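Missing here is one protein chain; the remaining ones are kept as they sit in the complex.
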Amino acid sequence: MSASLLETFPNQFPNREYEVEITCPEFTAVCPKTGQPDFGTIIIRYVPGDKVLELKSLKLYLFSYRDRGIFYEHSINTILDDLVRVVQPRRMTVVGDFRPRGGITSKITAQHQAQAG
Amino acid sequence: MSASLLETFPNQFPNREYEVEITCPEFTAVCPKTGQPDFGTIIIRYVPGDKVLELKSLKLYLFSYRDRGIFYEHSINTILDDLVRVVQPRRMTVVGDFRPRGGITSKITAQHQAQAG
Amino acid sequence: MSASLLETFPNQFPNREYEVEITCPEFTAVCPKTGQPDFGTIIIRYVPGDKVLELKSLKLYLFSYRDRGIFYEHSINTILDDLVRVVQPRRMTVVGDFRPRGGITSKITAQHQAQAG
Amino acid sequence: MSASLLETFPNQFPNREYEVEITCPEFTAVCPKTGQPDFGTIIIRYVPGDKVLELKSLKLYLFSYRDRGIFYEHSINTILDDLVRVVQPRRMTVVGDFRPRGGITSKITAQHQAQAG
Amino acid sequence: MSASLLETFPNQFPNREYEVEITCPEFTAVCPKTGQPDFGTIIIRYVPGDKVLELKSLKLYLFSYRDRGIFYEHSINTILDDLVRVVQPRRMTVVGDFRPRGGITSKITAQHQAQAG
Amino acid sequence: MSASLLETFPNQFPNREYEVEITCPEFTAVCPKTGQPDFGTIIIRYVPGDKVLELKSLKLYLFSYRDRGIFYEHSINTILDDLVRVVQPRRMTVVGDFRPRGGITSKITAQHQAQAG
Amino acid sequence: MSASLLETFPNQFPNREYEVEITCPEFTAVCPKTGQPDFGTIIIRYVPGDKVLELKSLKLYLFSYRDRGIFYEHSINTILDDLVRVVQPRRMTVVGDFRPRGGITSKITAQHQAQAG
Amino acid sequence: MSASLLETFPNQFPNREYEVEITCPEFTAVCPKTGQPDFGTIIIRYVPGDKVLELKSLKLYLFSYRDRGIFYEHSINTILDDLVRVVQPRRMTVVGDFRPRGGITSKITAQHQAQAG
Amino acid sequence: MSASLLETFPNQFPNREYEVEITCPEFTAVCPKTGQPDFGTIIIRYVPGDKVLELKSLKLYLFSYRDRGIFYEHSINTILDDLVRVVQPRRMTVVGDFRPRGGITSKITAQHQAQAG
Partner (left out) sequence: MSASLLETFPNQFPNREYEVEITCPEFTAVCPKTGQPDFGTIIIRYVPGDKVLELKSLKLYLFSYRDRGIFYEHSINTILDDLVRVVQPRRMTVVGDFRPRGGITSKITAQHQAQAG
């Protein structure tokens, strides 16, 4: 399963609330209805807990969607679920900004907030 | 009636508050006073409940305004009413950003908030 | 008096708080000190009560300033007063963004909030 | 036929080579294959001979394409043919810059040069 | 007549071909058909001969169009004629870039070339 | 072979030199050295002879590069060769504007000119 | 002292909280360490009390810094102090956005809030 | 140690809460994994206490990273720690906006808030 | 005289025609009519002969205009004359792009071409 591609390294500043924003303008998947490719930009914003997301592993993880048939809403929520499980951030937002289809552009924004311990 | 053109599919992540933003820069209707075409961009922002708006049906729905004589304020509020009835979102905003007429540009923004159950 | 040029039509969605934003980049008046023309953009943002501002009448109203000698601050506040009296909005903002004079640009922003009934 | 909608008025400066550029961002026609609307911007650049194109008649002419099924390449060349016949310019260029379909944007540029008399 | 408002001062570098470009974004006249104001930007580019155009007098000259009913094409060609007569440049271009009317924008470009002596 | 995906339709204005510009911002192939995906925008500019390129077939043709390992310079020249063979244009330019790799951005521009008959 | 250059006129709308924003992109002073000129844009935002700042006097006041050796932080705070003393606004912000020195750009933002009477 | 390069001067307006924003688009360090240079923009925003950061010393401090192998997250948090120790601001934010690597852009934002005395 | 401030160093590639473009957005002089400061950007483009213009000396030279009363056209032609005399370039262009006065912006472009030896 592709979530196993994701790796982390230890956060050296675990006591400070700092934010990491990652922008990946080269996301592509396949529309499950038409079989045609979709293209978009993925933006990930998170406050790390004990782990920091390793960027090369994120790149490989996002490339695993290249041949997968999946709806916009589904892909963004699945990316958020996978990243939260592996990175265990204090909070995280995933945005997918997709290119126009039929003259219509879509942007999906999903957020996760860690439960207070 | 054109609202019957709108279709939805089940929301696979109903427990998460995520936002969908849809931009349609190809909206056109007819001015009821002059009979001349109006042009604008429609932006729809919503948090889905149990249903997600199907984009192709939205496209057909918006095209049903092509020959309809309707004021700016009326069209945006009617689009919001139709979408709320069919999609039953947690909350929704519809914006209409119309091209200049007589040197004057208009933007209408209407919002719906679901009643707390 | 020029405020009598302003017309309204009934708001068909009086129970919903929706916003109308109108941009008029073709405003011109006369500087009362130098007699030279001033130029600027007027932006009007309001939430209608029972009435909606008719745009053609707004255009004629704004053109009535063409030969009037008036300071920036005075014109924006007078436009707000005239519009509030005729449109009776829930709330309204008028902005005047004027072109540079002597290398200095001015922007005036005035707001009106209806008294709670 | 819609070319009969086009009107001209006499050029008061027929001895000077001056250029007129007209931009119409509100062009819409219908795709003859899918029946779906197409949208684009039409740009007309010409050097008048004895006649100048009347803008209101141009607007009505372009609106006559609203319900016509026609390919991009065909519409731009037809507009050029109609305008050249009515306006008889020294030279004229018509550009159609159409909005994306299937992720692909098209721009068509056609030119006419009057024969040396 | 308003051309008499234009003034010049002697060119201190008459042997060098240098260009002056002047941009006036505050031009307004009146449409002779509708009586409504038109707005645009006037750009003047010229290579001076023995005279340089004085800017304050240009400003007053352009303001003399404020209440004049005149078509776009006519105003630009008239401005060019007036400036050429007073400034006697080696060559001059006048551009008028007018704001949209009925969704259509117009730009007029007229040029003058001094006869070889 | 993927060039067989390309289709044309007859040019209805074969006697006029008009230009077609097509922009496809969703091109992706695979780097033959690293096996990682490359992304870029393909721009095609051509003057049709007797045939016009059908856009849907172009889209399918470009998607056939999705899993192909190919260098930038090779892909652009191959696209030009394939298009020239099928469309037989009077002249054609293909541009590939690729996203940065290692902080370096590449743009390749190749042109074809038909031999004078 | 240069603060004496500042003038005001009475606020005709003292009961309304409206904002004035003034942008002066032509500010220059001298670096007290190097003796070299500094350049920047001054932005002043305030809500007038009983007085409105006269713009021509502001221009002369800002020009009085032209030959003065003063640090960025000092100049912005001094301008705020001088303006507050003369204009007595309900609240005021002064921003100085200075051009790069040694590859580094500085922006200083200082605010004043009138004491509740 | 490079933090010793940082210098301050006394804040002449210690009783006012004003903000200083410094932008350094010329930051470069070395990736500890690949040994290749990284490039980015550092933005520092702070409210001074009794001291103001001297800009030339900041420049030298940032240049001390030129040959240091350090991860993005580490460098931004270390810069914040060093600046807070030397400048003792009321609050401070450090942002690092790094150029794309492998098609992915990163932005790190870390904040410090002084303890209430 | 201020031209004596200009310095050069030997061109190490005198046999190659290469171009140097220098942009100085911090030029200021004084209007000889009003005594008020003028502001603009100076752009210098030249092909060196045996000498290259030293930038620090250019900076000092341009600052020598800070208190000089001089018209736009005069300053640009004088800068060109001074630079040509000292740098002896193969060819040189000086552009002055001045900020608006009375709503009117001016740009002056003067060129020098070395005589064929």
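In order of appearance the chains are A, B, C, D, E, F, G, H and I, and numbering begins at 1 in each one.
Note that in this section a contact is a pair of C-beta atoms (placed from the backbone, for glycine too) under 8 Å apart; a residue touches a chain by one contact, two chains touch by 3 or more.
Because the structure is predicted, anything quoted here is derived from the model rather than measured.
The missing chain, though absent from the view, touches F, G, H, I when the full complex is examined.
Across the interface with the omitted chain, subunit I contributes residues 11-13, 16-26, 48, 52, 55-56, 58-59.
Residue positions on subunit G in contact with the hidden chain: 36, 39, 99-103, in rising order. By the touch rule set out above, subunit H reaches the unshown chain at residues 25-26, 28, 36-37, 39, 63, 66, 99.
The rule is simple: only the chains that are shown with their structure count from here on.
Ranking all chains by how far their C-alpha centres lie from the centre of subunit A, first place goes to E. The distance from the centre of subunit A to the centre of subunit G, each centre being the mean of the chain's C-alpha atoms, comes to 45 Å. In this assembly, the C-alpha centroid of subunit C lies 52 Å from the C-alpha centroid of subunit F.
The set of subunit E residues touching two or more other chains comprises 25-26, 36, 39, 99, 101-103. Of all possible chain pairs, those that touch are A-B, A-D, A-F, A-H, B-C, B-D, B-E, C-E, C-G, C-I, D-E, D-F, E-I, F-H, G-H, G-I.
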